[in-house]
Each structure stands twice: as structure tokens, then as C-alpha cells.
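Quick one: structure below, then a few questions.
Every protein chain except one is present and positioned as in the full complex.
Our next item is chain A:
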Amino acid sequence: MAAVRTGSEIALNRFAVVIVLIVTLIFLAPIYWITSTAFKPRNLATTIPPTVVFEPEISPFVKLFTKRAQLRSAPTPEEYAAAPWWERLVFDGGEKVVRSGKGEVQLSGYPSRFMNSLIVAITSTVLAVGMGTFTAYGFSRFKVKGEQDLLFFILSTRMLPPVVVAIPMFLMYRAVGLNDTHWGLIILYTAFNLSFSVWLMKGFIDEIPKEYEEAALVDGYTRMEAFFKIVLPEAATGIAATAVFCFITAWNEYAFALIMTNRRAQTAPPFIPSQVGSGLPDWTVIAAGTFLFLLPVAIFTFLLRNHLLRGMSFGAIRK
């Protein structure tokens, strides 16, 4: 780290760059493999040596969204010509799209699971971040008796193993009919994210100078007005970062969803593995489903990159 760099130091630095590049490639390889498999024809998904260069196809995504059945006999040329482009892709794979009596295309289980994931993740995020922001403000600005104990209590609820909480919750949900409903999962995810949201938001609100609201109070604002008009806009970045974290957690959650839902309200994480089942799975379809599921998280991670450290340490470490 001396100002004058010696030859050996430059060599060492080059060595570090090479290792870092290799490590990065290794870490990205599984994600690359998911992405590339999602665009492969089925027969190229499981080849030895692995297929790296190929003509990308959209057929895995068509298969992902439609309900399909094995073709008993090849489609007639008229049938083939009458079919829309995406249905031909399914024909090419030796399968046909299942249609209802009225000729409507039957969808696979995936779109509804994806929608369930969206509904549950978005609603629980709004609730957790909303409540968390209020509570964080309360802890940040007012004297609270036993503040440290309460904050520890709030954080400790996050550390509970999901399976431990799931057993009594399952019994309670069964008693009140919340099993396999959106609200059942939304409540669980809100509770799970709430503690995180309080801790993280408290850090963000602590950073907003108290003087801003005090000035507003002097100008005749009520405390509520000061909170909504001064504090919330100042905390906007923090709220956005917290929301993204909560969304990703709810979006990725598996154990609660596996236990509490089975069909109507099932989210994508327990659904996608259940599609592997027995026999030879079509990995291109699984990869397509995985790819679509991971895409929002990948985008959010990129947007969130400067706040990751803070979120991962519950707001304890600020950059």
C-alpha cells in the first residue's frame, strides 16, 4: 500500500484480478446455466458434453405456460398449418396443447402460481413496510420504556425457524379456515418481515435530523403532519430499499408456502420443485420457470446494490 508500487506488488495485483475473475465466473455459472437451459431445445438440455452453442428457442416458455399432452399420432398437415406459431412449437416437441371443449387453451399451473407469488409478496411487503415505518419512527423519536428489550423481542421473532412457527400456525389456520389462502401466507410473511422492516427503517429514520420536524412543529405543523410531510419524503430511499428486501424475502420463501398452501394459494417456490416429480423431467421447462421467477430478483438486486450491506446486517452496518 506504499505510494511507490514495486514490481512484485503489481504482479500480485494482476494475480488477484485473475483469481477474482475466475471466482466470479464460477459463481455466475449456475445462473448462466439456468438462463441458457431455458432457451434450449429439449434434446440439448442434457447432453454430454454440455451444449454451449445452440440456436435459442422460445418453446420452453410456451410449454411452461400451457397444459400439454403426449401426441398419439402426428398432427395432420392441415392441423399443423392451422395452429398458431406457438402451438407448432409444442407439436414439434411431440406434444399437443390441451384445449377445453370450447377450444380454449388450457393453462398450466405456472401462471396462477406466479400470480399467487406476486399477490402474496406485494401485499405482505406493503403491510410490513407500512407498519415497520410507523414503528421505527416511534422508536426513533420518542422515549420508549424498555426500548432495547422491545427491539430485541422484535428482532428475535425473525430468527424463529419457520418450521417451528408453522406447526401451531397450521393448526390455528386450519381452525379458522386460513389454510391455502392468500391471507394466510400474507399474515405469515408480514409477521416475518415486520421485525426486519422495523430494524432497517429505524436506522434510516435515525439519520434524518430531528431538527427538520422540530422546525416544522414550530411552523405550526402537527406531529402527524410533520411525519407525513417531512419525515416520509426524507426516508423515501430507505423505504424503497426496505420494501425491496421484504419483497425478495416473501417472494423466495419456501417452507411456510410448502406447509400452508397446496393448490389455490400455492406460490411458485413449492410449485416449481413439485414439477420435477418422477421420471425424466423436462429441464428446459423447469429452467424457463426458474428463469422467469429469478428475473425480478436479479433486477432488484441490481437496483439495491448500494443498500445490500445495510439490509443484510439489519441496519447495523452503514456504508
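One rule holds in what follows: contacts are C-beta pairs under 8 Å (C-beta built on N, C-alpha and C of every residue); 3 or more make two chains touch, one makes a residue touch a chain; residues count from 1.
Definition applied: contacts and distances are computed from a predicted model.
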Problem - Undepicted complex member, UniProt protein name, chosen from "PadR family transcriptional regulator", "Sugar ABC transporter permease", "Sarcosine oxidase subunit delta" or "tRNA-(Guanine-N1)-methyltransferase" - result: "Sugar ABC transporter permease"
Problem - Touching the absent chain when the full complex is considered, from A:Pro41, A:Pro75, A:Gly109 or A:Pro162 - result: A:Pro162
Completion exercise
Contact with the hidden chain, among A:Ile31, A:Ile58, A:Ala82 or A:Ala236, goes to A:Ile31
Completion exercise
Among A:Thr135, A:Thr242 or A:Thr261, contact with the omitted chain is made only by A:Thr135
Practice task
Identify the residues of chain A touching the omitted chain, counting contacts across the whole complex.
Solution key: 1-2, 13, 16-17, 19-21, 23-24, 27-31, 33-34, 37, 46-50, 131-132, 134-135, 137-139, 141-142, 144, 150, 152-157, 159-172, 174, 187-188, 190-191, 194-195, 198, 217-225, 227, 248, 251-252, 254-255, 259, 268-270, 272-273, 276, 283, 286-287, 290, 293-294, 297-298, 300-302, 305, 308-309, 312-314, 316-317, 319
